[in-house]
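Note that one protein chain of the assembly has been removed; the remaining protein chains are unaltered in position.
So that you can tell them apart, the chains are marked A and B in the order they are listed, and the count of residues begins at 1 in each.
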Amino acid sequence: MTWPYKDLIAIADLSADEIGTILDMAASFKEISRRDIKKVPTLRGKTVVLLFYEPSTRTRLSFELAAKRLSADTTALSASGSSFTKGETIMDAAYNVMAMAPDCIIIRYPYAGIPKKMAQLLPCSIINAGDGYHEHPTQALLDMYSIKEHFGRLEGLNVTIVGDIMHSRVARSNVYGLRKMGAHVVLVTPKTLLPPGVETWGVEVSTALDPVIPESDVIMMLRVQKERLHQQFFSGEREYSFFYGLNKSRVQKMKEDAVIMHPGPMNRGVEITYDAADSARSIILDQVENGLAIRMTLLYLSLGGSVNVD
Amino acid sequence: MTWPYKDLIAIADLSADEIGTILDMAASFKEISRRDIKKVPTLRGKTVVLLFYEPSTRTRLSFELAAKRLSADTTALSASGSSFTKGETIMDAAYNVMAMAPDCIIIRYPYAGIPKKMAQLLPCSIINAGDGYHEHPTQALLDMYSIKEHFGRLEGLNVTIVGDIMHSRVARSNVYGLRKMGAHVVLVTPKTLLPPGVETWGVEVSTALDPVIPESDVIMMLRVQKERLHQQFFSGEREYSFFYGLNKSRVQKMKEDAVIMHPGPMNRGVEITYDAADSARSIILDQVENGLAIRMTLLYLSLGGSVNVD
Partner (left out) sequence: MTWPYKDLIAIADLSADEIGTILDMAASFKEISRRDIKKVPTLRGKTVVLLFYEPSTRTRLSFELAAKRLSADTTALSASGSSFTKGETIMDAAYNVMAMAPDCIIIRYPYAGIPKKMAQLLPCSIINAGDGYHEHPTQALLDMYSIKEHFGRLEGLNVTIVGDIMHSRVARSNVYGLRKMGAHVVLVTPKTLLPPGVETWGVEVSTALDPVIPESDVIMMLRVQKERLHQQFFSGEREYSFFYGLNKSRVQKMKEDAVIMHPGPMNRGVEITYDAADSARSIILDQVENGLAIRMTLLYLSLGGSVNVD
């Protein structure tokens, strides 16, 4: 069976079965990165262009290594040091890149909707590496993979996501995916950072973290954008840590088998203390390792791979 | 027959026959980028260094992909984030790069003459990717290829180049090349942007666009540097668009088979309207695709390839 999509734009576009297929396949791709020679010839001769309009280390590196381990050629363009800063529209830039016949464009863009538009208009594969406050689908897939790897399942788990939900594409993608896979999701956030329309998401909402902790199987901390803490949304860094930060005493109230997640990069001392980040419950680095496997899987599938690897 | 040059510095250095050879060979290189596996082993083990002292997306990407599709290794250095900002002279930087034994250096530099000096002093191939207001030879070659692809010939065509001729290396390289290939060239530009010495170029000059349109087979719009519009050269963006911008009504006055070109990146709404940029006459994206083929051809020839591919 061939994967039916050339693009990955949003978790909202995938069925539970499709998510399940991706998570199942990622296990075999994860194994490749543990070999001595971490390279397979699957995508030899294919060209993958990374078009990043926002700074990124881990996501860009993860995609780049994923492509290289499949033997694709990669080229990275970032917004600075490029003519993207010369007033060209993003779609002109995209058509230009397309004219050079890449097989896949991985796009990160500060506003929502551009990856979808590119997917509709360009014949190559488009993978969304984060668009504005919309979605970050590979992050949610690696998060779901990491949870399933730990618990053996997603269904019926209580997943708590803590932080600035309104401005978080990570939260949005995770909510869509986790709900489809049968998890129960609790969003913990100050009222000022609740997204409009959250009542239709099928999740529970709490403005207090402490009551939620003892029930949670997963506590996923979101990164705090420090600049936002000094806007109208909240009264400052210290108060944020006090009410919403994960610290030692909160970790001690977690369920015996519960885990801590964070999409990175962490602001140690703000949304998570050193204790919490480095506790035995943390699967934060598993998330990073699994991200590479998820991205190899998606490159493989989007570029025409078969779902049944024989 | 072996190509006699290790470098490509200027269209002014090439004969009509040599330009013809490049355009003929580019067709077979263009075909490679349309294959499923877009890679040939021609330059395996060769090292191509991209030394870009000016921001660039399409040119750098085009050269980088051209090199990779020929299986060369590429490394890109840009002026920011390098010790080029530490007060080292460009020639010291060039000698340093040379000491690492690259096979080819592709150089873009804000002042004229540096690529030529590098070609004289360094044993590796030097390809000029644009030097100041001097030349941008691969751009002219891809432009000529695109025109010839459309019309089947260059000889006898009327090519109109519109914009800031004085500061345009694209215009200079095209004038030299098109004249050698027997085209008739008209330069349309405000008087303040006429380059000194233009009377020796063998071209026609007009300060008005409208009278020229009905005779033109090709209308090549140059990018407007917005910062220059606010200098002494012209009275502003709106006036520029009014007198020199390509818009719907001007497009309608073009000859039946005439085409629109632009080296990119476009300032939509300044030198070209959305209508004109997206009209059926536009071969702007063909230019981009052909650029990759031209650059593969030049890397192949400069690095010792034979003119007759058997």
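Note that in this section a residue touches a chain if its C-beta (ideal position, glycine included) is under 8 Å from a C-beta of that chain, and two chains touch if they have at least 3 such contacts.
Computed from a predicted model, the values in this text were never measured in an experiment.
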item: Options A:T21, A:T42 or A:S62, residue touching the unrepresented chain; value: A:S62
item: Among B:V97, B:L209, B:M266 or B:I284, the residue in touch with the chain that has been omitted; value: B:V97
item: Given B:E31, B:E88, B:E155 or B:E239, the one touching the chain that is not displayed; value: B:E88
item: Missing-chain contacts mapped onto chain B; value: 44-47, 49, 73, 75, 77, 80-89, 92-93, 95-103
item: Hidden partner chain, residues of chain A it touches; value: 33-34, 36-39, 55-58, 60-62, 64-65, 68-69, 78, 80, 226, 264-268, 277, 285-286, 288-289, 291-292
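Heads up, the rule we're going with is that only the chains that are shown with their structure count from here on.
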item: Distance from chain B to chain A - Cα centre to Cα centre, in angstrom; value: 40
